[in-house]
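There's a structure below that I have some questions on.
For this view, one protein chain was removed and the others were kept in their places.
Take a look at chain A:
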Amino acid sequence: LPFHNCHNDYKMKFSEEEEFPDLSLHNNHMAKVLTKDMYKKLRSKSTPSGFTLDDCTQTGVDNPGHPFIMTVGCVAGDEECYDVFKDMFDPIISDRHGGYKPTDKHKTDLNFENLKGGDDLDPAYVLSSRVRTGRSIKGYTLPPHNSRGERRMVEKLSIEALATLDGEFKGKYYPLNAMTDAEQDQLIADHFLFDKPVSPLLLSAGMARDWPDARGIWHNDAKSFLVWVNEEDHLRVISMEKGGNMKEVFRRFCVGLQKIEEVFKKHNHGFMWNEHLGYVLTCPSNLGTGLRGGVHVKLPKLSTHAKFEEILTRLRLQKRGTGGVDTASVGGTFDISNADRLGSSEVEQVQMVVDGVKLMVEMEKKLEKGEAIDGMIPAQK
């Protein structure tokens, strides 16, 4: 909920002891980091747009988490949260992003020509390739906090920017509240349509307010470049195609992103970015590149090998089911993507996916022939 300064002023009449959340059953990054002293220090603050510590942490208070899966437990309501509530966000970022320090600098590299290979992943195994990221429009608050007016402005600017795209990027915008039944059916058939979030992690953060006002989907005519407007972030940008040509998917990703960014910059609303955190997004887990580059790949033998998890860890990759996050694999086909977001560049992360998947496909082929793969197991990257 968009709490304003006057509500936080009112809340300050109660002591931190009386207000501190009960986190005794919680298992998320926020709960591990938020001490009473930290709460006492930060609770009186708010960002210039009026977002407070309690606003950031509501989702983590409402969702205690899972013994096995460590969720983040907090969100940002605007760019300034990461600064005003540094004392809480810095240790969370460090825990989530492999020890990333408050003094570290993040490298951004969207020069697709720096990627080596990636055009020769065996399509008999690699069924599809995809790269996604998010972008936030500077000067507007983020989905947990934005007013309807702000959200509509983000949509308006996004539509303008996307309308300037041509050539391979020429496409169309479908607002969620105005699409025809035929359009909706087609978007569902293409697996493009996103719906109101149902995850309590997202709902508790307030990002589904006013649904479906100012939400929509844009995609190019070739259906290989897709943008979600005002879902969990201002923009989610997705490049994808069937087969294993990750090189091409990444090229289109970089080119498309840069074209869009130019248009936003012209309106003095570039993307939120800084040299410490890279691209600033709603969830701390998506800071840095915000990039998840991945493939759907058939690894029925390798995935049952005793060292599968270890191989993934060493390659800095993660596995998911083909339905995306929190789904199970079907028939030995996995979604394999980069585990890192912050502290390495886009090129580096996609390189790890390309190299890692290539190696795993070779391992799979070896296992098919009944050969051992022990000699192929990589060192920790």
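One rule holds in what follows: a residue touches a chain if its C-beta (ideal position, glycine included) is under 8 Å from a C-beta of that chain, and two chains touch if they have at least 3 such contacts; residues count from 1.
The working rule: contacts and distances are computed from a predicted model.
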Undisplayed chain, where the name is taken from the UniProt record, one of "glutathione transferase", "Queuine tRNA-ribosyltransferase catalytic subunit 1", "GATA amidotransferase" or "Creatine kinase U-type, mitochondrial": "Creatine kinase U-type, mitochondrial"
Sole contact to the chain not displayed, among A:58, A:282 or A:303: A:58
Where the missing chain touches chain A, by residue: 1-11, 13-15, 18-22, 49-50, 58, 61-62, 147-150, 152-153, 177, 203-204, 208-211, 213
